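With one protein chain withheld, the remaining protein chains of the complex are depicted in position.
Here the chain labels run A, B and C in written order, and each chain numbers its own residues starting at 1.
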Amino acid sequence: MSQPAEPETGTPSAPKTGRGKLIAIVVAVLVLVAVGAAAVYYLTQPPGPTGTIKVGFTISLTGRYNVEGTNSRNGIMTAANWINSHGGIKAQGTVYNISLVFYDDQSIPGNVNTLYPQIVEQDKAQFLLAPYSTLLTGTAAPIADNYDRVMLSHGGAADTIWTQTTRRNLVEVLSPASVYLKGAVEWIHTNHAADKIAVLHESDPFSTLAADSAISYAQSLGLNVVYNQSYPTGATDLSPQLNAAMAAGADDLLGGGHFNDGLLIMNQLKTIWTPKFVSLLVAVTEPSFQAQLQATANNVTGPSQWESAVAYGPTLAQSLGLPWYGPTPTEFTQLYGSLNAGASPSYHSAEAGGALLVLAQAIGRANSLNTTDVRAALGNMHIMNFFGQFQIAASGLQIAHSMIVVQWQAGALKIVYPADVAQASVQYPYTGS
Amino acid sequence: MSRTLEASEIHKYFGGVKAVQGVSLTLETGRIMGLIGPNGSGKSTLLNVLAGIEKPTKGTVTVDGRRVDGWPAHRMVGLGVAKTHQIPKPFLAMTCRENVAVAMMYGSRREGEPASALEESLRILATVGLERRADAPASNLTVQERKRLEFARVLATGAGLVLLDEIFAGLSPDELRDTIALFARVQKEQGFGALVVEHVMRAVMTLSDHVVVIEEGRKIAEGSPKEVVENPAVIEAYLGSEATNVTP
Amino acid sequence: MPALEVLVTDLAFGLLLGCVFAVIAHGLNLIWGVAKIVNVAHGVFIMLGAYGAYFLNLYLGINPLLSAPVDAAIGLAVGVGFYFGFLHRELRGKESIAQQSEMVTLVATFGLALFISNLALRLWTGNFVGIPWSPGSIFVGFLQLPLGALYVAIASVAIIALTHIFLSRTYLGNAIRAYSQDIPATQLMGINPTFVAAVGTALGFSVTMAGGALLSVWLPVGINPGMGALYAPISFVIVVLGGPGKMWGSLVGGISLAVIIDVGQAFVGTSLATAIAFLTLIPILLFRPEGILR
Partner (left out) sequence: MKIPKLPAIGPTLWGIGVFLLVLGGLAPWIPRFTLTILVNLLIFAALAYSLNFITGLTGYVNFGHVVFMAVGAYTLGYTVGTIRLHPLGGVALGGLVALVLALGLGAVTLRFRGVYFAIASLVTPLAGLNIVLVLPALGGGQGIFLNIGFDPLSWFYTIWAIIAAEVGLTYWITHGRLGYGIRAIKSDEDAAKSLGVNAPRLKLFLFALSGLFAGATGGVYAWTTSGIIPEAAFDLTFSLRMLAMIVIGGMGTLLGPLIGAIAVYLPSRFFLTIFIGTESIIIGLVVILIALFVPGGIVGTLRKYVPELRRILE
């Protein structure tokens, strides 16, 4: 800082000491100001890069996916809380804490395009999580490749992202849409192979993929699919479709889409048809499914990525010869409750939290923050955490995480398939009361 | 630009209502024909058919021998047959000059250049005495000025045959005198033919070379203005039967 | 060719759906017939009616059929507010609606739709909600029909009949019909056009919100701020199909649309049937702008 220039001429020279005191005061003030500014700057600046790993993402807090998006964000924050309070991440001899930076993308692809570059360039995020939903994940994926950042998908389940496009840095943590109804089809095949199947699904990408894959899988197992129909989002009346399915002689009903149309199907089944077995996407795992339908919900099954009661844990991992990392499902549920006013985590919260844990473990195993090393670590990692198994194919598609099938039995949601995590056996047939 | 328009046996029915029943007439450039008749006699409907706004139920319309019945209004204007509106319909959001310029550019003159069209419109506005209001928006005009704007616009289309729908209605005696003189002067200058649909007898009688009278959609008399006025059928149609025995 | 029994069932459900479609469109038909304007925010008021029924059920335990009259009363006030807020300036002292004011009301009501639907999203979040009320079903021959939908269908036809009686038998009703045909003539008969137009609009909004309450019976958990964008086009198609301004047009249009969707899906699948149902609007407008009814 240059000395304040003293006006030489024109002013009557104050007594010598007076001028010296004046300069001293000015300098003192300047120094004080400088120290203050530095302190303020330092405090607001997050701790030096060595101590923090920045993970960035956009999530839908408004718009079409606001419910699932908010749950996902809460799950990620819970996982970050756990990691930071359990020794953080050790890499290259330094302990890192995770700091999250995220924005609301309003469920609009256009916003994903502007926010991820901002997260990488301006907020300097080193690792990325994908947004919620198939479409937004598909939009975000090329950005991750372009900025060479690893991106973990927790809310985009359509296989088409990995089958139709090659995204080097995009890794899928949750099970792809194509396997959602696989458990239900397997169960029907082993227990009631003679049943004829009807598929009625919403026309959005996720439900279409889940339904189409279920049909081809069922046919490959020799099951007879007698009815297959899709309906547009927001349909008011599905009774004709259910009526046609019954008329086609179907025994079981698979499909649905999201929460509201799942409820519509259940409500209209009451007066039209009582299939022997029902398995609906998404709706069944929502707590308010049973609250709304009361007895009609009994014996209805549905696929789920995760349930808080699932018996994943260090013991099961050991029996499968897999390393375990992170909280157990119950620990995650308790921590989530404490951070979110007692709410219980939906499977969207679990898949998002699980993704962050997988990332943390991969960084630890790669012992480096470099994208290629971490992506390689993810490539040859087969581990288990509270969300389930994690192992990906070369393309990044998830191949080890298995879905679980849940069923409402006498007002309670039980895990019924696969056997190694089941709490109860499948109740058959569905009686509708 | 001489034009002859021949309408033969024109019928126009709206559902049960037979507005025009078999009227024939011929318009030529340079000749002014009056069309009179009591209210609801089908004058405006006939005008709309000739101008292409309505399609005739029966009968044909030809211009210079070419069949045009059923042509839409904008194509008729292209042929030089244009009509004014009984209730003026100016383009309110545009100035008078722009109103006339539209007619210049889209009428049969096909003036392509907006700048020269605006130039020329000033001249036409002057002929109808509206040059002072050239740049005022049409919404500010009085009813009488709006009628003049209608007249200016139909002239600006460069039409050879002009169909005027009660252009002299609602004028005070001296306004009427000026407008008749103005019309006669402009007609002599530009030599267009006209079909003047009117109730104002003084205008029809002084301007028309030939007058046609229709009642309930049928032609009941035709001839020079003088002959028509004395024709008993016409008097009866207008003044009711007792009046016929009172000699004028 | 699906079995006859299946077709009959589809037709039955089509009729039930058609009635509820008719009542949600009837309010639009009234306003369109009376004030000759198109209320683009119509769908949003259906949504408000549905939420009205939801909250009445949530806090007071009233079932949707009983909350329909309450919604209707609220709708009257909303309608009067809408008239003086949006229509009065455009219609006052005019013999017919000018091309310019049609534009103004179209854009203004579009803004209103944006405003209310997003305000509702902000207040009530995007979660789908519903009314857990299902009174079981009855058997008619081999048909098992949901009682809820049946009650709603009856209520819908009743509402449409009531408005028809009101418009044709009462003094005020006739004044409204006179106003819709010839505004200057009504003035000559000493009727205050503003009052009549306001009442007509209020009636329209009242029926719309009551319709929203009845529609909620069909949506076990389908009430959400965005539902207006789905039911507005449905209402427009119904009114055009039935003929704007025709009292029984709403019923004819509603049932036609619902039958095309419900029966059509048996032949061409749901998606195509829905597309066809919406596209019928265009040929109708081309060849019979006054609707199917003579």
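As a convention for this text, a contact is a pair of C-beta atoms (placed from the backbone, for glycine too) under 8 Å apart; a residue touches a chain by one contact, two chains touch by 3 or more.
Keep in mind that what you see is a predicted model, and the values were worked out from it rather than measured.
Looking at the complete complex, one finds that the omitted chain is in touch with A, B, C. The missing chain, though absent from the display, is touched by one residue of B:Val49, B:Ala101 or B:Val212; that residue is B:Ala101. Among C:Ile223, C:Val237 or C:Ile260, only C:Val237 touches the chain that is left out of the view. Taking the complete complex into account, residues 38, 40, 86, 89, 99, 102-104, 106-108, 110-119, 121-122, 229, 232-233, 236-237, 240, 269, 271-272, 274-275, 278-279, 281-282, 285-286, 289 of chain C touch the chain not shown.
Mapped onto chain B, the interface with the missing chain covers residues 51, 53, 72-75, 77-78, 82-83, 85, 89-94, 98, 101-103, 105-108, 112-115, 117, 153-154, 157. Those residues of chain A that touch the chain absent from the view are 61-62, 64, 103-106, 109-115, 117-118, 120-122, 134-135, 138-139, 141-143, 145-147, 158, 160-161, 164-166, 202-205, 207-209, 212, 230, 232-233.
We take it that only the chains that are shown with their structure count from here on.
Chain-to-chain contact here is organised irregularly, matching neither a line nor a ring nor a star, and falling short of all pairs touching.
Chain centres here are Cα means. That of chain B falls 47 Å from that of chain C.
Rounded to a whole number, the gap between the C-alpha centres of chain A and chain C is 40 angstrom.
The distance from the centre of chain A to the centre of chain B, with each centre set as the mean of the Cα atoms, comes to 76 Å. For chain C, the set of residues touching two or more other chains is empty. For chain A in complex with chain C, the touching residues are 62-64, 66-67, 203, 229-232, 234-237, 239-241, 243-244, 247, 259-260, 263-264, 266-268, 270-272, 288, 291-292, 294.
For chain C in complex with chain A, the touching residues are 2-3, 5-6, 9-10, 13-14, 17, 121, 125-128, 130, 132, 134, 137, 144-146, 215, 218-222, 224, 227, 230, 258, 261-263, 265-266, 269-271, 274.
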